[in-house]
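These notes concern the structure reproduced below.
For this depiction, one protein chain was excluded, whereas all remaining protein chains were kept in their positions.
Right after this comes subunit A.
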Amino acid sequence: MGLKITLKPGERMIIGGAVITNGPAKTNFIIENTVPILREKDILSSEKATSPARKIYFSIQLMYIDENNLPAHHKLYWGLVKDFLDAAPSAKGRIERISEDILNGRYYQALKNCKKLIAYEEEIIARVQ
C-alpha cells in the first residue's frame, strides 16, 4: 500500500531530493516505496528560518532530504539545540522528543514535533514583547 498524494495546481513538493512542481491540473499519484517526501506546506525555506526553533526545523529538514551529509546536519542540529536549551530550559521535554525521533531516524515525525516547538517558542517570546 503506497502513499497517496494529491497535488493542487502549481503546488510543489520534494521527493527524494527532486523539486517537483505540479502543472495546471490537479494531480493524484501514489508513492510505492519509502523515500523522503516533503510537501510545500511542510517546507521551510532558508530565508524563513529566522528564529531559533525555525532554524532547528530547517536543520531537521536538511537531514530528511539530504542524507548524504547527515553528520554535518547533525552537528548543526545539536549546536542549535544546545543554544536553545540554554535560552529556554523549559523546552527540554519537547526537544527530547525531537532528538529521540532524530536518533531513531524518524525525521518526518521529528519535523512534526518541531512544529510544536516553534509554537512554544512563539509563546515564550510573546511573554516578553
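Side notes on the structure shown:
Convention: a residue touches a chain if its C-beta (ideal position, glycine included) is under 8 Å from a C-beta of that chain, and two chains touch if they have at least 3 such contacts; residues count from 1.
In this text, contacts and distances are computed from a predicted model.
The UniProt record for the undisplayed chain lists the protein name "Flagellin", from the options "Cobalt ABC transporter, inner membrane subunit CbiQ", "Ni/Fe hydrogenase subunit gamma", "Protein translocase subunit SecD" or "Flagellin".
Even with one chain removed from view, subunit A keeps its contact list with that chain: residues 12, 14, 17, 19, 40, 43-46, 49-52, 55, 58-59, 61-62, 65-66, 69-76, 78-93, 95-96, 99, 103, 121, 124-129.
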